[in-house]
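The structure under discussion appears below in the form of structure tokens.
Missing here: one protein chain of the complex. Every other protein chain is in place.
Up next, chain A:
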């Protein structure tokens, strides 16, 4: 389908809402960008940008001083104060689509008087606005994990199908982004219903449909055909973004290099800086590991089994016969890096990393996987 231009996101949000979707988009909360339900384009973070580096994230006005801090909590939709008009002028936020497709905690089944009741699989329709190209790639990885193979996960399938994806090309990659070297960004190529490229002067969005659902949506909106100048400006966004990647990874021979480093002394050195806190795996858009929690409700006598995010950095994760197999921090760090860049390829036919940089930004001690890979 030919690309079109939207002058505002307001009709898009209104139409989606009218179609019964809950629209979730980026908002400013507690000094970070978070997905939350939005009802108007005014809820989007106009004029905000981010600075990301290892162990550091700061939101600030696109032009102006840093504006964060635990005391002055930043609220949603303060668009009027924005210097800039861009609403997607930042990179990957702590949340990825994982929170929607693979939520932190889900009930699997309940036991009432000893009789199992499977948890409902109805997933409410959600339109996710502002999904980044790296996150589209991460969803493709998740699809292989949860839907490929012999035991597809029906609950994941239901949530995934209920999700309408409105992607946005990245114009301002963060200091920890390396999607260009992973081949996953910064431009949305596939896996979306609609992809937007945000342009300024004047503020507008070039939109492309990536599915029949997306084409239907665009057809219901007030648009005009994109001119050659619009398309050239959109191309330029991608070209510039590609030169602004804060990090890169050399993929040539990487899988083998990581596998061969099994006995490297590097792991111990890295472990001396690693807190085994699991933040990296929690924010990673492809990490899928869970544990089960069994609980009994003392009040009504029912029991329930829930699935909850777990991580190869916890000791319980590798507990076998009463003791963890990966007791040392070094063994746990090695598991994480080796899974992402080597054994994931054996398991799922591609890397477990899409280059979003979240694990680097959100590591409290700033451990940088791209640096660790370099050192191997």
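Following the convention adopted for this analysis, contacts are C-beta pairs under 8 Å (C-beta built on N, C-alpha and C of every residue); 3 or more make two chains touch, one makes a residue touch a chain; residues count from 1.
To be clear about the criterion, contacts and distances are computed from a predicted model.
Student: What protein name does the UniProt record of the undisplayed chain give, "Cytochrome c oxidase subunit 2", "Oxidoreductase", "succinate dehydrogenase" or "Fe-S cluster assembly ATPase SufC"?
Tutor: The record for the missing subunit names the protein "Oxidoreductase".
Student: With the full complex in mind, choose from A:283, A:337 or A:369 the residue touching the hidden chain.
Tutor: Only one listed residue reaches the unshown chain, and that is A:283.
Student: Among A:172, A:187, A:286 or A:361, exactly one should touch the missing chain; which is it?
Tutor: A:361
Student: Have a look at A:7, A:30, A:235 or A:256 and name the one touching the chain we're not showing.
Tutor: Per the contact definition at the top, the residue touching the missing chain is A:30.
Student: Can you list, in ascending order, the chain A residues touching the missing chain?
Tutor: Touch set of chain A with respect to the missing chain: 29-32, 34, 55-59, 68-71, 73, 94-95, 99, 104-105, 271-279, 282-283, 293-296, 298-299, 308-309, 311, 313-316, 322, 329, 361-366.
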